[in-house]
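Excluded from the complex is one protein chain; the other protein chains are retained at their positions.
== chain A ==
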Amino acid sequence: MTLKNVYDVVVIGSGPGGLAAAVAAKKEGAQDVLIIERDVELGGILLQCIHNGFGLETFKEDLPGPTYAERFIKEAQAIGVEVLLDTMVLDITPQRKIYAASKRNGFIEIESRSIVLAMGCRERTRPQIRIPGSRPAGVYSAGTAQRWVNVEGYMPGNRVVILGSGDIGMIMARRLTFEGAKVERVLEVMDYLTGLTRNYVQCLLDFDIPLQLRHTVKRVIGNTHVEAIEAVQVDAKWNVVPGSEEVIPCDTLLLSVGLIPENELSRKAGVILDPITGGPVVDDNFQTNVHGIFAAGNVVHVYDLVDWVTEAGYEAGKCAAAHAIEVRRKEHHLIPLIAGDNVRYIVPHMLDKRNLEGNEIRLQMRVSKPVEQPVWLEVHDKNNLITRRAERYVRPGEMVTVVLKPDHFAEVSKADSLTIDMVLR
């Protein structure tokens, strides 16, 4: 696919937030909309969420994750949203220049009038909750295990303890049980369930998987592979209740201990983050402090239901489109000056059509190479010569000035751009 140099809206990430944003932006009148996705298909984490529970609000239907994603993917394709897959955005500047890389498409540099950040979130890790012990194979985030089981077709283990009563953890407890693993226990350090009650009923209760509140993992045991974990009860201040230690033999410890908005790129673009949510500070248009950069979905804060992510994505996409249209309108007034043959640069870089009245405009430039014979410096638009200046010679060390007079303005104002070339006389 051929990439454009400039897009109206670029959406980073194609989970529910990104898909909704792209669809909304296109529908609201943005001309060129591009999604950049780091995985090989659109859909984000929805693709590994093969359980039901998606779309009750949006579609009044109970759908599995991939089906929910598919509806938006089809719509995006139908209305002409462009897509770059297997492509990682490396950097975003506050001027909305995007650097990305991909095995298929090489190194990519594009600009965009609006950007929607939709990178989603990542899982909290073992060091973040500081579980001591050895560092063997067999300790995974619930989401990593979910990818292995549901996307790649492999089981991480056969005897599992899950720490954290978050939704992914409970859903994985059921999923692993379906696959023939024994889920020994779900431990939760709080005295309440941190995920949805419906998941507790459908994933744990229905499968007789014990949930222990106010319990946590005291340490991981096993040098090469997990052999066991030591579980403990804690009091209201998370202090270990003496004598409550229990070694649970297992080969896998899954962590479902919270999600954090993923904002590596946002930081690079100068977006201000809220220390509480971990996501960008946004206004009611989902615009961040950086003009033209919007954010939607779990990258802003962690949602409970996908439907609200979709809703936020729609709103952000709509506002991103409106912003892009406004930027286009301003660009419409500007005529870029292009350095042509043997011209190195021109100042000013562009002309504002609204200033084309009254006084003459001086265009100053330097040449790239010396030419020791008479030359013209010709200013022209696509078809016509507008004016030219004669020089006996040109040298890089000596600046050249070409003057646009008021009687050139009528013609200049009709041009999309002006090019200045040096030609021999």
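In this section, a residue touches a chain if its C-beta (ideal position, glycine included) is under 8 Å from a C-beta of that chain, and two chains touch if they have at least 3 such contacts; residues count from 1.
Basically, contacts and distances are computed from a predicted model.
Peer 1: UniProt names the one chain left off this complex as which of "Glycerol-3-phosphate dehydrogenase", "RNA polymerase sigma-28 (SigD/FliA/WhiG) subunit", "Protein translocase subunit SecD" or "ABC transporter substrate-binding protein"?
Peer 2: This omitted chain is identified in its UniProt record as "Glycerol-3-phosphate dehydrogenase".
Peer 1: Looking at A:76, A:117 or A:149, which makes contact with the chain not pictured?
Peer 2: That would be A:149, which touches the missing chain.
Peer 1: Return the single residue from A:71, A:122 or A:408 that touches the missing chain.
Peer 2: A:122
Peer 1: Residue-wise, where is chain A in contact with the chain that is not depicted?
Peer 2: These residues of chain A touch the chain that is not shown: 38, 86, 88, 90-91, 99, 101-107, 109, 122-123, 125-128, 130, 132-137, 140-141, 143-144, 147-149, 151-158, 179-180, 218-221, 223-225, 251-252, 262, 264, 267.
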